[in-house]
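With one protein chain withheld, the remaining protein chains of the complex are depicted in position.
This part shows chain A:
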Amino acid sequence: MADRAPLLRTGVLLPFFFLIVTTVYLAAAFDIHSQFAGDGEMSPRSVPILTAILMYAALAVVFVAEFRKPTADGPARELLRPLLVIVATAGYIALFRPLGYWLATLAFTSALFAIFHFQLRKPHMFAIYAIGVTALFYGLFAGIFGVRLPTLTGGFF
């Protein structure tokens, strides 16, 4: 008999996440009240409830298929780098307004270059490219499209 796949893997965890989201969604759907819909009529909560029920059915099929899988997910791929990208992105969003476009983008660009191992052995090229990318997109957004980007001095406010 073939080995069953372990329970804690993305193939199972992701639909499990959807299951939780659907349950929260369904609970919130029951909280929607309308004064305009009569008994038996479709109200603003009808379609969300129907959607949640269909989602449960679809997820049940996905779970059955996942548990029937004889082998686990394919070879484990590196998750560290995507995680680092997510952290860098979260930091960028947090610092975007306080630091302004220039500093925040320069830091974000440098972080991504490091994650992608771009020009790590040539610090001067690393710096030139980081400044170049930051300047290029400043030119695109602020220069060509006239968008106001936040600045360190708070000019935005």
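Criterion: a contact is a pair of C-beta atoms (placed from the backbone, for glycine too) under 8 Å apart; a residue touches a chain by one contact, two chains touch by 3 or more; residues count from 1.
Assume contacts and distances are computed from a predicted model.
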Which protein name, taken from UniProt, belongs to the chain you can't see among "Tricarboxylate transporter", "Thiosulfate oxidation carrier complex protein SoxZ", "4Fe-4S dicluster domain-containing protein" or "Gluconate 2-dehydrogenase subunit 3-like protein"? "Tricarboxylate transporter"
Among A:I20, A:A90 or A:L152, residue touching the chain not depicted: A:A90
Contacts from chain A to the absent chain lie at residues 10-11, 14-15, 18, 21-22, 25, 28-29, 32-34, 36, 40-42, 44-48, 51-52, 54-55, 58-59, 61-62, 65, 77-79, 81-82, 84-86, 89-90, 92-93, 96-97, 101, 105, 108-109, 112-113, 115-119, 129, 133-134, 136-137, 140-141, 145-149
